[in-house]
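Comments concern the structure below.
One protein chain omitted, others in place.
Naming follows writing order (A and B), and every chain is counted from residue 1.
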Amino acid sequence: MTYKNKQKWVIFLFLSPWLIIFAIFGAYPIIYSFITSLTDYSGLNPSMNFVGLDNYIRAFQDEVFLKALTNTIIFVIGTIPFTLGIALFLAILLNNKIPLQNLFKSGFFLPSVISMVVISTMWIYIYSSSGLVNTILKSIGVTVQDRSWLARPESALISIMIMDVWAAFGYYLLLFFAGLQNIPAQLYEAARIDGASKTQIAFKITIPMLKPTLFFVIALNTIRSFQIFSEIYTMTGGGPSNSTQTIVHYLYQTSFRKFQMGYGSAMAYILLAIILLITLVQKRMLRSDFV
Amino acid sequence: MRERKTNKVLFVILLVLLFFSLIPLFLTFLTSVIPDGDLFHITQGKTFLDFEKGLMFQKAKMKVTGTKDYKQSDISNGNGKSLYFNPKSSERDIELVVFMLGKDINLINYIEFDIDINPGAKLRIGVKDMNDNTQYSEKAVSFEKEGWHKFRFNIDTSEFDKVDPKNTSQIILKFEFPEDVPNSFYIDEVFAKYHFPTFINFKTVWEENDFARYIFNSSLVSITVVLGNLIFCSMVAYAFARKQFRGKEVLFSIILSTMMIPPQVIVIPIFILMKNIGWIDTYQALIVPSLVTPFGIFFMRQYIEQLPLELDKAAFVDGATDWQIFTKIILPLSKPAMAVLGINSFIGVWNDLFMPLILVSKHEMWTVQVGLANFSQLNQVQWPSMMAASTIAGLPIIIVFLIFQKQIISGVVDGAVKY
Partner (left out) sequence: MWKKVLVVFLVVALLATAGMAKTKLNFWSFMLTEDAANNIIADFEAANPDIEVEYVQLSWANGFDKIVTAIAANAAPDVVELGNTWVANFASEGAIMNMNYLKEKAGETIVGWPSTEYMGDYYAYPWLLGTRAMFYNIDLMEQVGLDPENPPTTWAELMDAVQKIDALGNGIYGIGLCSGEPYSPWQQWFLPAAWGNYGKTLSADMKTATFNSPQMKDTGKFYQELSNHALMTKEADMAAVFGEGKLGFFIGGVYQVATFSANYPDLNYFSAFVPKPSEFTGTHASFAGGEVLAIPTQCKNVEAAEKLINYLVMPDVAMSITKQVPSIFPSNTLASQDPWFEDHIIHQIFFEQNAFAVPTPPHPKWTDIQVEISKAVEKIILEKADVDTVFDSANEAIQKIID
């Protein structure tokens, strides 16, 4: 066997766990749901008629879908900078020696282990008409409407965004910690000897060295944010008047509540195209080292 | 000097942030030890009966048997009104029945009421459960004081072994009057004080649900998936990080794409697939599809790419095979990333609800999250038991996190600058 051929086998061997699992459990559901997206399948009735790209065209004529798309984009753009900004800031801060360092590191992550139901319920209360936000605002003399912040179309989405930033940053903090491990200590030593300040070290060494991690974290957060579902499902159900409707929530409703599986699947593939495009652009921008 | 001040400010900010981060954990635990209420209401006691409002409203709270001669009265211990009984002299046993609406009487610490009754009268306690079984206490207690006074008694549930104390519909205050004792009396402010804090919720949850089994199922699934991810994702990631081959980036994009398809649209084909290979209600169904995850591959790839190539090269020159390079060099260097991947996979699988709910039906196959999901009933949630169950369900995650976190945290300290 030539070296080259041998290498091919080695690569194949290393890739095989994924190839096998994907072939058995990944490919079929994806192909099935893609084919469904080209039909008028309801889910309750086995009949499937091929309708071509009708479902895809329909989506872009569907006011609610467009609204859901807009909301999802607002959500993604509005949360990612804050979630990752806070996480990055804390990661760099905690990378220094400060009192109670280890407590902070575990403490920020622990909320991620709590089920979303508890977190949602807590925030529903915070935002409710007699809840924490309104109580605080009233006590400092602001006149507020006695309505839940989640019941008002103008504030519902942003309320969920705030909650989401709060609930997610601890998780990304942990990913940053892992990335920070990979920065050689000598670099810091050298910078310190050169008399660099903490801020300079952060911007000149830590952040540039974190770039691959940053790409990963941004891509991951983008993918997850575009798929936001459970917060919407438990807190608003997409209301009021679709002001918190997101793509995944809408496609879920369409598939499982209005029994239009075909149309629902089409939305999923539109979403896939959008996320994939954005991720590839991010890759270009943040990882010039590979194509 | 100035730096020290900013340090202090930063420290305070950190503390505040940490405080907010820990609130849900704290609330979860707090709610699990309260007798009644929800995340923001701790109900420590309840006034069963107060006679300020007309008798019409009392009928939702109580009834009287043994006599018909009772009415609201203006005479009471303090201000307000009480209930006055003036039965016929032949009526010697009078029952004041308090409706419990299914409450668990184990939660009651004591019951207290204001009373003006003739000394010599006796009180016996009865409990009736939802299935219409009634039981009275063996012993009766005597009233000794004259005039208005507070009277307090405990309910010893071990005495009521013929009823279901967790689901009571009535507590019966049976006033027994011996022949020579006049049988009129006033009563007011029947109040129950609950146990707080209480661990009864944990006991109930553990006894009524098979949490040991759920935890076993979840652990089996989660640990297998974590092991699978640690090995397989690193393997695949190694190929992507260290090897060049045709179609690499296309293949990687496909892997990424599988992350981008919402699970909601593939649940039906997955179910059909599992049904056809006979995997419904099996552990394999929950384990095998998650053994290699796109997240793991993506995460490990970017981490391995950052490891210095020189070590690989040196090993390669020394004649090491790829497998040796992978196991002897890459894996040991990837410990922090593996720790994160381990935590992440564990939490992901442990907290996953959607797939287990669809793929698992049999009770003995339920995972912890399926067990938890079944705590919500139509339009109502019993917060204390639900939070007790959540605490039980959350503990393993915290333990796993504490095991893995050393890898992440201790390493950071070593590599960090010391100011």
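The rule is short, and it goes like this: a residue touches a chain if its C-beta (ideal position, glycine included) is under 8 Å from a C-beta of that chain, and two chains touch if they have at least 3 such contacts.
This structure is a prediction, so every number in the text was calculated from the model and none was measured.
K.L.:
Identify the residue among A:122, A:220 or A:261 that touches the chain left out of the display.
P.N.:
Answering carefully, the residue with contact to the hidden chain is A:261.
K.L.:
So which of B:268, B:304 or B:368 would be touching the chain we can't see?
P.N.:
With B:268, B:304 or B:368 as choices, the missing chain is touched by B:268.
K.L.:
Name every residue on chain A in touch with the hidden partner chain.
P.N.:
42-46, 124, 128-130, 146-148, 150-152, 156, 236-241, 253, 256-259, 261
K.L.:
What is the set of chain B residues that contact the non-displayed chain in the whole complex?
P.N.:
Counting only chain B, the missing chain is touched by 36-38, 41, 43, 45-47, 53-54, 56-57, 59-60, 63, 97, 99, 101-102, 130-132, 167, 169-170, 208, 267-268, 271-272, 275, 280, 353-354, 357-358, 361-363, 370, 373-374, 376-380, 383.
Basically, only the chains that are shown with their structure count from here on.
K.L.:
Express in whole angstrom the distance between the two chain centres, defined as the mean CA positions of chain A and chain B.
P.N.:
Once rounded, the distance between the two centres reads 27 Å.
K.L.:
For the complex, which residues does chain A have touching chain B?
P.N.:
Going by the criterion above, the answer is residues 7-8, 10-11, 14-15, 17-18, 21-22, 24-26, 28-30, 32-33, 36, 43, 90, 93-99, 101-115, 118-119, 121-122, 125, 166, 170, 174-175, 177-185, 188-189, 191-192, 198, 201, 212-213, 215-216, 219-220, 223, 226-227, 229, 248, 251-252, 255-256, 261, 264-265, 268, 271-272, 275-276, 279-280, 290-291.
K.L.:
For the complex, give me every residue of chain B touching chain A.
P.N.:
7, 10-11, 14, 17-18, 20-25, 27-28, 39-40, 231-232, 235-236, 238-239, 243, 245, 249, 251, 253, 255-262, 264-266, 268-270, 272-273, 288-289, 291-292, 295, 297-299, 302-303, 305-307, 322, 326, 336-337, 339-340, 343, 347, 351, 369, 372, 387, 390, 393-394, 397-398, 401-402, 405, 408-409, 411-419
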